[in-house]
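Excluded from the complex is one protein chain; the other protein chains are retained at their positions.
Letters are used for the chains, namely A and B, taken in the order the chains are written, and counting of residues starts over at 1 for each.
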């Protein structure tokens, strides 16, 4: 499970880095806490982080369960696609919110794949 | 643990579905990203998803820990109540925010029950 643990920790670090970029955007665009709105540029950074939060809570359990039923190394490899997809999503969204869809797909497709692999593994375990 | 894994994956899919409904509500009510406010109807969908995020991060670890100390199948059955409660919460909130409380209770009571069962299991393990 060492690869799954590694991908998990990398996903956590990626999310922390996104949070750091939101904090920097707060300074850059002069949005004082507790506000999260009022500047459209800042809101892009903030929404990237929020959407990554929503994706991370699905990605991690899906990764762990899929890795329980199938090759953990392969599931970790699928997880790498998610990690890269999130970076693409970040860069797309910040440059132009309407350009966020490719990165979104690139990070949500591996998540859905892990869920489906998990379900397939459960069915196999029930039948086996 | 196969039932716990199944309920976990169903909870992830339910949350993804809520996210999909938020995306559709974005189109329906003309709320362009990165905005999340400005249309009260859209905000209902968005708040349901956000509240489900807040509940999911508590539900899943509570489920896994309770299943470690007690019958995993029974803990998964408690998890099913959460899954249904979230649907009731969604339908209630979207029809009228003041009608969200029943569904909220129906999903938070199983979560609290799982936490208490987890604590009871820990106490039993420490004494045993």
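To be clear about the criterion, a contact is a pair of C-beta atoms (placed from the backbone, for glycine too) under 8 Å apart; a residue touches a chain by one contact, two chains touch by 3 or more.
Owing to the predicted nature of the structure, the values given are computational and were not obtained by experimental measurement.
Touching the missing chain, out of B:2, B:17, B:33 or B:53, is residue B:53. Among the residues B:65, B:78 or B:106, only B:65 touches the chain that is left out of the figure.
Not every partner is drawn; the one left out touches subunit A at residues 2, 5-6, 8-9, 12-13, 15-16, 19, 32-37, 49, 53, 56-57, 60. The set of subunit B residues touching the chain not shown comprises 37, 40, 43-44, 46-47, 53-54, 57-58, 61-62, 65, 68, 93, 97-98, 100, 111-112, 115, 118-119, 122, 125-126.
Convention: only the chains that are shown with their structure count from here on.
Centre-to-centre, using mean CA coordinates, subunit A is 19 Å away from subunit B.
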